[in-house]
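First the structure, then my questions, so here it is.
Only one protein chain is missing; all other protein chains are in place.
The block that comes next holds chain A.
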Amino acid sequence: MAILGSINPIMTASWQGDAGWGIDAYIKRGGYEALKKILSENIPPEGVIAEVKKSVLRGRGGAGFPTGLKWSFMPRTMPGDKYIVCNTDEGEPGTFKDRDIMRYDPHSVIEGMIIGAYAMGATRGYNYIHGEIYELYERFEAALAEARAAGFLGQKILGSEHSFELFAHHGYGAYICGEETALLDSIEGKKGQPRFKPPFPASFGLYGRPTTVNNTETFASVPFIIRLGSENFLNAGKENNGGTKLFSISGHVERPGNYEIPLGTPFATLLEMAGGMRGGRKLKAVIPGGSSSPVLPADIMMQCTMDYDSISKAGSMLGSGAVIVMDETVCMVDVLNRLSFFYHEESCGQCTPCREGTNWLYQIVHRIETGEGKPEDLDMLLSICSNICGRTICALGDAAAFPVMSFLKHFRSEFEYHIQHKTCLVP
């Protein structure tokens, strides 16, 4: 059904497929109990934040920033509007987990946001939904209407003193709007261009007001932390990496799809769950955390466990948990060519190193791919990368450079072969 496989699942354990997205089904499987518990037991906002901190939930959008800590940055008692925003702009190539959460369990996102609003003193919220999943934007609006009718949203929620309004906003085809400050500009009705950080959104966010942005999966995890207890959530994963996580597996496996596993599960186990390599072919390389994360060759990847620390020690990033699997038939020059095109297309253009650099990266990789490459091109690529990294407003610049640097680090001979023989090393 909804999820292709799991080990000790938390979030997806009770999903019921397309038929179970509505509020009645959600309540039957324990939904909104976390919210009721907080309100009926009068757990103070600081208490909720403390629980989230103890669970060691780390941001599921890719950067892995501790959620409880981020929530504690919000000036809770400051008068005036404060916002929370859910980032469902999932557009990182390889990532498709938030889509399933929105499809099968939209109320877990709503409940997580209501709890977040309570904890941070937010009055209003928006869920920014990737334009390409417009059907789920409509479903989310229907789910919001259900939650309003049931008294979970609006004035004086369930008879408490707490009020919170939540709305859906959709994107329309700009990857960069997944970057949290670009996303805020987009909600403000502008081009989605990232802002300098600091100030972080907690001090200057939507309409200049205190704002917290979290990923869909992050918010959806919160009701489970309250229901299970932070200790149990933490122990479901491993030290410094609380909980289970959804992994999206794409590429050359038998069963591409979403899998929920404890953080710390060996990559080999995940690969096996996904049915192993397609056609029994040999694993060549894996991009472990979405296209922006450095590629790892098979031998290194097979030693990794799926958590923030292990993947980062191996020289890459867990990112959004998008595992792109490539077998021996793949030409690394072809893959990098297409990826470089993506970043060139999606650069918002406001910083020169990124706008010009992504264009150069694509032009050069493209000429190598089409047999026009020159021997000095490889060093030129690396020099362009070093001129991008750390010199841009947002992380898209780095995200365009990481693939180039890592492909050259691990698969340089394939690029050299292309330049020399004007054709692929891979048959």
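We adopt the following convention: contacts are C-beta pairs under 8 Å (C-beta built on N, C-alpha and C of every residue); 3 or more make two chains touch, one makes a residue touch a chain; residues count from 1.
Note that contacts and distances are computed from a predicted model.
Within the choices "Glutamyl-tRNA(Gln) amidotransferase subunit A", "Ubiquinol-cytochrome c reductase iron-sulfur subunit", "ABC transporter permease" or "NADH-quinone oxidoreductase subunit E", the name that UniProt assigns to the complex's undisplayed chain is "NADH-quinone oxidoreductase subunit E". The hidden chain makes contact, of the residues A:His107, A:His130 or A:Arg195, with A:His130. Within the full complex, the residue among A:Trp15, A:Tyr104, A:Tyr118 or A:Tyr175 touching the omitted chain is A:Tyr175. Across A:Ser55, A:Thr181 or A:Asn258, the residue that sits in touch with the chain not pictured is A:Asn258.
Here the missing chain is touched by one residue of A:Asn87, A:Asn215, A:Ser230 or A:Ser248, and it is A:Ser248. Looking at chain A, the residues touching the absent chain are 81, 90-96, 98-99, 124, 126, 130-135, 167-175, 186-192, 207, 248-252, 256-258, 291, 322, 324-326, 330, 335, 338-339, 342, 345-346.
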